[in-house]
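== chain A ==
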Amino acid sequence: MKRRTLFLTFAALASACTGTLSAADLRAIPGDSVYRFDATLSDQSGTEFHLGERRGRPLLVAMFYTSCRYVCPLIIDSVKGVEHALSETERAHLGFLLISLDPARDDTAALKSVFDKRKLDAARWTLARTSESNVRTLAALLGVRYRALADGEFNHTSALVLLDGEGRRIDSSEALGATPDPKFLASVRNALEISTK
Partner candidate 1 sequence: MNTIFPVFTLLLCGMVALAGCSRGTSAEPPTPGNASAVAGAAPDTGGSRKGDFGPPQGEPIKAVLTSPPNVPPPTGRSAPAKVIVELEVIEKELPIAEGTTYTFWTFGGTVPGSFIRVRQGDTVEFHLNNHPDSKMPHNIDLHGVTGPGGGAASSFTAPGHSSQFTFKALNQGLFVYHCATAPVGMHVANGMYGLILVEPPQGLPPVDKEFYVMQGDFYTVGKFREKGFQAFDMQKAIDENATYVLFNGSETALTGDNALKASVGQNVRLFVGNGGPNLVSSFHVIGEIFDKVWYEGGTRYQENVQTTLVPAGGAMIADFHLEVPGSYVLVDHSIFRAFNKGALGILKIDGPENLSIYSGKEVDSVYLGDKAASLASVSTAATSNAAGTLSLEEQVAAGKSLYSGTCSVCHQDNGAGLPGVFPPLAKSDYLATQPKEQIVRVVLNGLSGAVKVNGQDYNSVMPPMSQLRDDEIANILSFVQTSWGNSGERVRKEDVTAVRASTPRAEGAAH
Partner candidate 2 sequence: MRLAALLMTVLLPGAAADDFVRLPGQAAFTSILKYTDSDGKVPIAPFELMTTPVTNAQFLAFVVTHPEWRRGTAPSVFAEARYLSHWGGPLSLGAAAEAAQPVTHVSWFAARAYCEANNARLPTWSEWEYAAAADATRADARKDPAWRDRILGWYAKPANVPLARVGQGSPDLHGVHDLHGLVWEWVDDYAAMLVSADNRNQADPDVLTFCGAGALATDDRENYAVLMRIAMLSALEAHNTTGSLGFRCARGARGDVQ
């Protein structure tokens, strides 16, 4: 574990300097892992982090934006639904990452506001923003489709994407609402079981 932390710290430093992981670091990450794209994001408290830092435990990722009226509140409900359906030990090993589709208007304060309003647990939850170009790439990696509207709103698909500890997409669910899709929940449990072995 320590070695990995050291490795990741080195990688983080390296990317801070060059903006990308070195070729050697990248090769260590599986070819089908989303973490091959080592984007820099910042969270609801303005702290910067690299996507690759999430490597190590399963992650539930979704994309949203704070001024979204229709589905985005439901996305948070859906993720919370998964959270509440898990046991305490299971919950401890799962992370939740919500990335904004609208970095222009979703500044850190907007993210913080939603974070507080929904009473999210910082130990597990991150609401993040990144550059528009990175948003396009991340959406492509996660299979999320979206279109910016003339008035600044977005139309987008609403999938919860499950990444395993190595960053590979293992399942996704378009089911919305507080009661999670049983098949998806089973996938989450399975991923947690594998990662805690």
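In this section, a residue touches a chain if its C-beta (ideal position, glycine included) is under 8 Å from a C-beta of that chain, and two chains touch if they have at least 3 such contacts; residues count from 1.
On how the list was made: all candidates are chains of the complex that A comes from, given by their letters.
Predicted, not measured: the structure shown is a model, and the values here were computed from it.
Within this complex, chain A touches only one of the listed candidates (1 or 2), namely 2.
Considering their complex, residues 23, 26, 30-34, 36-37, 68-72, 136-137, 139-141, 143-151, 153-158, 176 of chain A touch candidate 2.
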